[in-house]
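Of the protein chains in this complex, one is absent; all others appear in place.
Lettered A, B and C in written order, each chain numbered from 1.
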Amino acid sequence: MKNITVFFFATLRERAGMKFTHLEIPADATVANLKTILGQKFLSLNGLVESSLVAINQEYAFDESQIPVGAEIALFPPVSGG
Amino acid sequence: MKNITVFFFATLRERAGMKFTHLEIPADATVANLKTILGQKFLSLNGLVESSLVAINQEYAFDESQIPVGAEIALFPPVSGG
Amino acid sequence: MNPRFLWGRKSRCFPQSLEVELSDFPTIALITEEEIDLNDLVAHVTLPSTGAAAIFAGMVRGITSRDNPHETVYLEYEAYKPMAEEKMKQVADEIRARWNTVEGIAIVQRIGRLYPRTPTVLIACTSPHRDTGVFDAARYGIDRLKEIVPVWKKEFGPNSEQWVEGDHLPEVLK
Partner (left out) sequence: MNPRFLWGRKSRCFPQSLEVELSDFPTIALITEEEIDLNDLVAHVTLPSTGAAAIFAGMVRGITSRDNPHETVYLEYEAYKPMAEEKMKQVADEIRARWNTVEGIAIVQRIGRLYPRTPTVLIACTSPHRDTGVFDAARYGIDRLKEIVPVWKKEFGPNSEQWVEGDHLPEVLK
């Protein structure tokens, strides 16, 4: 198992009801695994977390990406700045 | 004969040594005629006045353009603003 | 900005048969000896319907590498002010004729003695969105200003001075 921090932004922050959380996940967890874990832990994120964007240590990551120990993860919807 | 005012800008102003002058020109004078008159009256403008741009009452005019009574004429080199 | 510099607001062209509320679009066309204030000028051409501004600013180059490499200590700008401001309004009209989504337009040329790094000219065009030509409109504006607006500059180098030569293209003046 390893510890990570997950930040939520925009819709995901509102639906999760928090800005971030600390999690323990399996040592070999990928981004896809993390999404499943989050969907189970935060029922309010169900249906939203699957399609959200993910960043690991402030760089975009994708379903197959491995999550390093102590990673800073961020989940958020497609960006809409400007 | 008719009276006009001629303004000089940039190189032409420096070469003429004045910002403007009042002139009396023939009633049927065109821009081409005016350039000849100016070249005779201001020897310092010789060789420069022929290729200069001309505006009549703040609108571009060309060699064949007629000059109205009381016109405000301007002579200047190709523009170089910006 | 002094309101006398905010010239004739131009209405967008609607079919005359349509009863529509005509919006007014601000146009600034100005020769000035004062500093060019980008914040102020952009604010003056920003409407409640504006979402995008494309802005060109030209500066005095102190060091020129292209073509004829040289140093510039300062430039002296002079203008035939009333005609120049009329020609700037013509440039604004031409922009609106080509890009009918453009809302506000500011065209400002600063004159007098100007040192390197100083903004000398500004073209700002606003529109609701960025994808309907507003960048092209600003580009057209500065290209056209350099063709038809009666302004000249004299360049002062470390050991020389000379008038900058414009291109002689009478066909673009009409």
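Criterion: a residue touches a chain if its C-beta (ideal position, glycine included) is under 8 Å from a C-beta of that chain, and two chains touch if they have at least 3 such contacts.
This one's a predicted model, so the numbers in the text were calculated from it and none came from an experiment.
Peer 1: Name every displayed chain that the left-out chain is in contact with.
Peer 2: Taken over the complete structure, the missing chain's partners among displayed chains are A, C.
Peer 1: Among C:Ser49, C:Asn100 or C:Gln162, which residue is in touch with the absent chain?
Peer 2: C:Ser49
Peer 1: For subunit C, which residues reach the chain that was dropped from this view?
Peer 2: Its contact residues with the unshown chain are 37-39, 42-43, 46-66, 116-117, 119, 126, 128-130, 135, 138-139, 142.
Peer 1: For subunit A, enumerate the residues touching the unshown chain of the complex.
Peer 2: 7, 9-11, 13, 51, 53, 55, 58-60, 62, 74, 76-82
In the analysis below, only the chains that are shown with their structure count from here on.
Peer 1: Please work out the Cα centroid separation of subunit A and subunit C, and write it as a whole number of Å.
Peer 2: Once rounded, the distance between the two centres reads 48 Å.
Peer 1: How far is the middle of subunit A from the middle of subunit B, if each middle is the mean of its Cα atoms, in Å?
Peer 2: 75
Peer 1: Quick one: report the Å distance separating subunit B from subunit C, using the average Cα coordinate of each chain.
Peer 2: About 27 Å separates the centre of subunit B from that of subunit C.
Peer 1: Which residues does subunit A have that touch at least 2 chains other than itself?
Peer 2: Residues of subunit A touching two or more partner chains: there are none.
Peer 1: Which subunit C residues touch at least two other chains?
Peer 2: Residues of subunit C never touch two or more of the other chains.
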